[in-house]
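Only one protein chain is missing; all other protein chains are in place.
Chains here go by letter, A and B, matching the order in which they are written, and residues are numbered from 1 within each.
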Amino acid sequence: MKKIVKFFFFCCFCLLGSGFLCGCWQYQELEKLAVITGAAADLVKPEDIEQKTQQAQKKHESDIDEAAKDPQGKNEEPAKENKTGDTEKPQQHDGKKVSVYQPEIDKYLVTTETVDLDTKPENTGRALNTAAMGDTILEAARKNTQYVGKDLYWTHLNLFIIGEDMAKDGVQSLLDFICRYYQMKLSTSLMVAKGTSGADILKGSNPSERIPSFNIMSTITNNAKHAITYQVKANQFINDMGMQGISTLPAVTIQPDPNNGNPITVFDGIAVFQDYKLIGYLPQQESLYYLFAIGQSNTNLIVPIEKDGQLVASLDIQKSKTKMKYEFNEDYSQIQLKLVIQIRANIGENMVFNEQDKQDIQELAALANQNIEERIMHCLQYVQSNFGIDIFNFGAEIEAKQTQLWKTIEQKWNHGLFRDALLQVEVKTEIISGSALKNRIEMGNEG
Amino acid sequence: MKKETISGKQFAFLLFMYLNSGVLLMGQNAVAGADSWLSLLLAAICILPFYFIYIDLLKRHPQKDFFAILKEICGPKLGKFLITLYVLYAIVLASFAMSNHAQFLHTISLIGMPLWAIMIFMAIIVFLVLRMGFEVLARWIEMVLPVLLAMLVLTGILTLTESHTIDNFTFLYDGVKPVFIGGFHFLSFPFGEALLLFGLLDNVKCKKWNLPKTVCLTLFLTTLFIMSNFFRNLSVLGPNLMSILNYPTYEASTLIDAGIFIERIESIVSTNFVLSDFIKTSICLLFAARGLQSLFNQREIACFAPYLILISFAIALFVFPSIIMNQLWIEQISYWFWPLLLLLPLFLWLFTVLQQKREKNKATKSAC
Partner (left out) sequence: MQSKNNSDNLLQKQITGNLQKDIALLQTLFTNDDTLRIRRICNTANPALNCALLFFDGMINMQVVNEFIVKPISQSPYRADKDHIEELLKTKIIQTEQVETTAEIQKISQAMLYGDSILFVDGLKNAFIISSKGWEKRSVMEPPSEQVFRGPREGFTEAIMTNTSLLRRKVQNPDLKFKFLNLGTETHTKVCISYIENLAKPELIDEVEDRLRAIQLDSILDSNYIQEMIKDAPHSPFKTIYNSERPDTVAANLLEGRVAIMVDGSPSALTMPAFFIENFQASDDYYINYYFSTISRILRLIGFFITISAPAIYLALVTYHQEVIPTQLLLSLAAARQGVPFPTIIEELLLLIAFEVLREAGTRMPNNIGQALSIVGAVVLGQAAVEARFVSAPIVIIISITGITSLMIPRMQGFIVFTRLSLIILASIIGIYGYLFGMSLILLHLVSIRSFGYYYVGGFASFTAERQKDIVVRAPWWKMRNRPDYLAQVRQRQPERSRP
């Protein structure tokens, strides 16, 4: 008897074990994956909704006609339309009415960019764009499978472009998708499409790379190095939202290339978000100094120096440090903010000053101080008057220094306290070197 | 019964890994929030005298392990009942660790696999450890821990490139009470559970190494390690994100972007967590096996291995099926084991001290 029992258990183990060997659950071959390199999320346009509603209605009417012919479905009532254009279809089942959930007309459009791995050499490596609509971001993202044909692989996604209409509607669902889905990376870079939809920017062609999203990613990292714009990753965005409910994202737009008219993607300004909704843009000029003020543009910002309206020199900033000093009045209804910025810079270009002369250098530094102060003040005032919210994170510094005080004024900060704040900017420039030149190029006539 | 000896270094390594296992993955305590590090520190300071009590208890009863002491002091029947309680606790804890590990892998990468398929591998390797004995595990960890630690430290350093200065580092934002509640919670999970590790020791007399000093140093290093982990998570992810993530340490390592080649190494980092869960499960089940050995007066613990594995496998599958249940267990139910972990050994120790004092007095009296 024992031998039979042993044999029986042995067979059971073999069967169990063989279950492991037949290509397990998570086994995925490389070529069966569609590697997604870029994605964009937009709201579905109203024209598309109209079209979809009509289509759904037509289908429903044809369903009813068919059911009328069918003897079993005699007792069906005609479909009712509610206000949003949805169609409800109460069904009957054994004499009871069961209302069937008919989902809302699709809200989100998610465009994905995958790489075509066709065996034909001229097609390999080219980007394929697909788009799908869904009620939620997750649904729309998953629906792309039916156009791509392969299993979607979001793990290598580095870039997510948010369309302007979606940004205005609110990006909370998108961020939830990015954090929660196990395949998405938290370090995905986010950006807002200014004036267009995300899909357009993703599809915009560019001559250097076959895959647009790689191009956009390298553009943003290079631009961040040159302090023209900055790269915001999803975890950073969520963090800033969590602190005060205010955050910023780079804005990207399409412009025709002046050389050949092809559309190219250009970073133009900063988008300002409050409570997950887009409230406006900072123009490019102001955004340069915004980045400066929050300490994101340490290196290689070129600052043109003007004297009496004329361009005389430019500085190449190497290092900058921003300190904020503040002072409240007696009843804490107004705050006086003073920004002290220390800059170390090289001379970028010099047309006028004599670099060997100490006084000239001092004059250049003073001019630089004046110029930069003006521009930063302009930026601060722009923010105050147009948005009235603190996108510079000054509130966080006050919270860190005086926690108990912050608890009392927290509610008022973005609702008037910052807007009515008195601003002062002080810049101290230190000019280190003239790069490769000792002095400016002189003309022969001058003494 | 085979005599098993482990060296001080091996014990320190085991303690380190065991204490780290639960906390490495989890982030902040729900109650204490951003001040979790303070509650951790508090718990560590409070648990140190308890560790000394465990060691002293074992020293005062030479050649006896924890279960023999229980039987001797509490009497045979009560002792057996208490041993049963401890064994049950150890089995539940082991199942919890197994289920934790399976859910972690299931959530982050092996999403298609059913939980039992992931748990089977852990079950097999723990079964082998039970058959081989405690000594083999100690030697194994002596070889593995340096590598593991190096990996953890390296990924910690790599994530520093992504860290932001903690702009709003708040100190005692919600007051002192949450810190104490969090500290009490940390006391029973994970620090109090070290009793299971001390309970595996037979004989604490050793000339080469000083056990209290070793334990002190290990506790200090462990706390330092967990706290640095916590601060790193805080600076990389930010307080808002950290409080909502299930596995903050893992998510923090997804942000590593040190170069083209070292981009997404979190699959390799997740192997660390797998190994630490393995240590915890094996130690808990070894403790349970020892308890069963003293209950049924057997010679070897290897004969209990299949039963223990099957029981904990079943409990892990049916009692801890979801992450939500696990978190509930950690945050609410694990509170209630502190009498078993802390009070009972304290009582045993006091009893032993008094008894030995009495005997000494008797001896001096009779001498006079």
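To be clear about the criterion, a residue touches a chain if its C-beta (ideal position, glycine included) is under 8 Å from a C-beta of that chain, and two chains touch if they have at least 3 such contacts.
Keep in mind that what you see is a predicted model, and the values were worked out from it rather than measured.
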Residue, one of B:L40, B:I91, B:L110 or B:A288, that touches the chain absent here: B:L110
Residue touching the undisplayed chain, where the options are B:F278, B:F304, B:F320 or B:W349: B:F278
Hidden partner chain, touching residue among B:V153, B:V176, B:L217 or B:I268: B:I268
Contacts of chain B with the absent chain, listed as residue ranges: 7, 9, 105, 109-110, 113, 117-118, 121, 124-125, 128-129, 132, 136, 139-140, 142-144, 146, 260-261, 263-268, 271, 274-275, 278
Absent-chain interface as seen on chain A, which is shown: 20-21, 23-24, 26-31, 33, 35, 37, 115, 117-119, 124-125, 153, 155-156, 183
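One rule holds in what follows: only the chains that are shown with their structure count from here on.
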For chain A paired with chain B, centre-to-centre distance based on mean C-alpha positions, whole Å: 42
List of chain A residues in touch with chain B within their complex: 20, 24-26, 155, 179, 182, 185-187, 233, 235-236, 238-239, 241-243, 393, 396-397, 399-400, 403
Chain A partner contacts - residues on chain B that touch it in the complex: 107-114, 117, 162, 164, 167-171, 173, 236-241, 244-245, 251, 254-255, 257, 264
